[in-house]
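For this view, one protein chain was removed and the others were kept in their places.
Labels run A and B following the written order; every chain starts at residue 1.
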Amino acid sequence: MPERFWRTPLDIEKVSRPKAEIHILKDQCKGCGFCIQYCPKKVLEESDEINARGVHPPRVVDEKNCILCSFCTAICPDFAIFVKEKQCKDGC
Amino acid sequence: MSTAKTVTYKEILAEYPDAEKLKFCFECGICTASCPMAELLKGEYNPRSILEKIFLRSEDAMASDELWLCAWCYRCYRHCPQALKPPEIFLQVRKFAVKCGYGRAFENAIRKIVKVSPLPLVTILACFHPERAGLNLNEVINETEKLKKEFLNEKKKEIQAESSKRKVAVIGSGPAGLTVAHELAFKNYKVTVFEALSEPGGMLRRCLPAYRLPREFLDRDIEVLKDIGVKIETGVAVGKDFDFSSLQKQGYDAIFIGVGAHKGQELRVEGVDLNGVVHALDFLWMVNSGKVPDVKGKHVVVIGGGNVAVDSARTALQCGAEEATIFYRRSVEEMPANPWEVKEAQNEGVKIEFLVSPKKFLGDNGKVSAVEFVRMRLGELDETGRRRPLPIEGSEFVKEADMVILAIGEVPDLSFLPKDVELNEDGTIWVNPLTMETTLKGVFAGGDAVTGPASIIEAICAGKIAAASIDCYLKSLDLR
Partner (left out) sequence: MSKEEIRIGVYVCHCGLNIAGSVDCKEVAEFAATLPHVVLARDYRYTCSDQGQALIKNDIREYRLNRVVVASCSPRLHEPTFRKVCEEAGLNKYLFEMANIREQCSWVHLYDREAATEKAKDLVKMAVAKAALLKPASEIEVPIIRKALIIGGGVAGIQAALDLADTGYKVYLVEREPSIGGMMARIDKTFPTMDCSICILAPKMSDVGHHPNIELLTNSEVVDVKGYIGNFRVKVLKKPRYVKEDCSACGECSKVCPMTAPNEFDAGLALRHAIYTPFAQAVPSTYIIDMNLCLNKDGVIVCDKCVKACERQAIDFTMKPETVELEVGTIIVATGADVFDPSALPQYGYSKYLNVITSLEFERLINAGGPSGGRLIRPSDMKVPKRVAFIQCVGSRSNKTGRTYCSNVCCMNTIKDSLLIKEHWPETEIYVFYVDIRAYGKGFEDLYKRAKKEGVIFIRGLPAEIIEDKRTRNLWLIGENTLLKEPYKMNFDMVILSVGLEPRKDSEVIQRLLTLSRTQDGFFMEAHPKLRPVDAATGGIFFAGCAEAPKDIKDSVTQASAAAARAGILMAKGKVTVEAITPILDVEKCKACGLCTKVCPYNAITLNKELKRIEIVEAACGGCGTCAAECPSDALTQNHFTDEQIIAQIDAVTEHDADKKIVAFCCNWCAYAGADFAGVSRMQYPPNVRIIRTMCSGRVAPKFVERAFARGAAAVLVAGCHPGDCHYINANYHTQRRVERLWKKMEQNGLNKERLQLLWVSAAEGERFASKIYEMQKIVENITPKEIELAKKVFQKSGGA
């Protein structure tokens, strides 16, 4: 049933996307990689730096793509990552 | 000239196999809109009304000279919503016309052809094919030469004594470039044609097999250009021997790009760099420049389905090959080659296999010995509107081959162009269809470089439009 739509929808700008703030507690991360794997918009990737635990924590590729689904928040076993909605103050 | 009885269209089309399909024609005008001859002969040639006349007044259709003006480019067939083939319908009517004694109508047609085509002999031989309907080719050629001389004498009287100061550069001496040169020279501009090969003609010289266009006729037509003052510089390739930007510095006020599509598409398959695997354009140039490759008694495999593939196969057979087989990855309906020529090729002994694609080339001591093919099936539509071929697992088979000719499509080599000249997605130059001007002011383009591989008559038509545009453009410069 799903048809292949080739057009970019006309209201793609209008559909309000909440702006996200991704907070990563680098030193709490144990490098399991679940957040990177399960992010539906592929916003995270493994960074090159090494944290206090000796592993590579994730880093944000493009914060604009984050849809605030909070999968990463839910799946991290160490509570090392969470997202917050950016409050619209100065005409964002 | 009247015959004893009135001929009906049923008799005329009795032996035409697709006559049943004609009932679907609903006079939409798409054939006339896509016809380059209708564009060139503005108002004097209308394929749609000839088609209608065949049904309503068959005698008038047969007696008309318009019947002989189809140049076999098959553009109408590709656009027709009913998939009709006007060139073949006209051929059937022509054959009947010759039988009923209306063969002389072709003389009027030649008059019109000579009027619009700057390469009359080339087009008569390679585009109009009067011999297919049973006319005598030598007579036709003599008649054409006669009318050509008459026409040129008339036209030369129009050339004024004082020529314009404007200079025009034409890159590429194919049919498009030569047409632009011809037209502008008669309008008193100074035209210089730059040609990369050692002799002018473009595809006409390089790839058209000699049996389709004997080179002496091409030379005769090009002589005319030299006569009226066009300078043709051979052996100079833009981008290598001189820079595109240098043309403006040299004082050329307008530039026409007619470089054609001479770069064969690459086939990314294992073994493609084995000895004996050649690009079709290289193969044809070898034959046409006299260096006939050794194919006697060999098995030749041609990969591709366009006109170049068919020409390569026929040439290979003519050079003495034991067997020449074309392998095309889609079916006969999607084959881009001229359907009539495909039939002629098959009559000459060329074999064609459909729905096959090469997987790898197998070699022996660095020389190709066989090709592994996989059978294909047609899936969903892709971007070109044709069904995408998908491989059928486990259907591989091997065919022995002494030479493999790759003819999977040609693209223009436009590496020399500045970024201001925008290209289409498929790598051809984008032009305004009304003026043939590119996105860079004063630079025009036409022919295969714009449309991708197409026919001679389309290139001539594009050249005419471009020449008229260039004339307008140069006049507008004078007014400033």
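Note that in this section a residue touches a chain if its C-beta (ideal position, glycine included) is under 8 Å from a C-beta of that chain, and two chains touch if they have at least 3 such contacts.
Because the structure is predicted, anything quoted here is derived from the model rather than measured.
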Point to revise | Sole residue of B:R57, B:H79 or B:K263 that reaches the chain not shown, by the stated touch rule | key: B:H79
Study note, to complete from the structure: Missing-chain contact, candidates B:C28, B:V332 or B:L477, resolves to B:C28
Practice item. Can you list, in ascending order, the subunit A residues touching the missing chain? Key: 1-3, 5-7, 9-12, 15, 40, 67-71, 74-75
Revision key, fill the gap. Residue list for subunit B contacting the dropped chain reads 21, 24, 26-34, 38-39, 42-43, 46, 48-49, 78-84, 381, 383-385, 422, 430, 432-434, 439
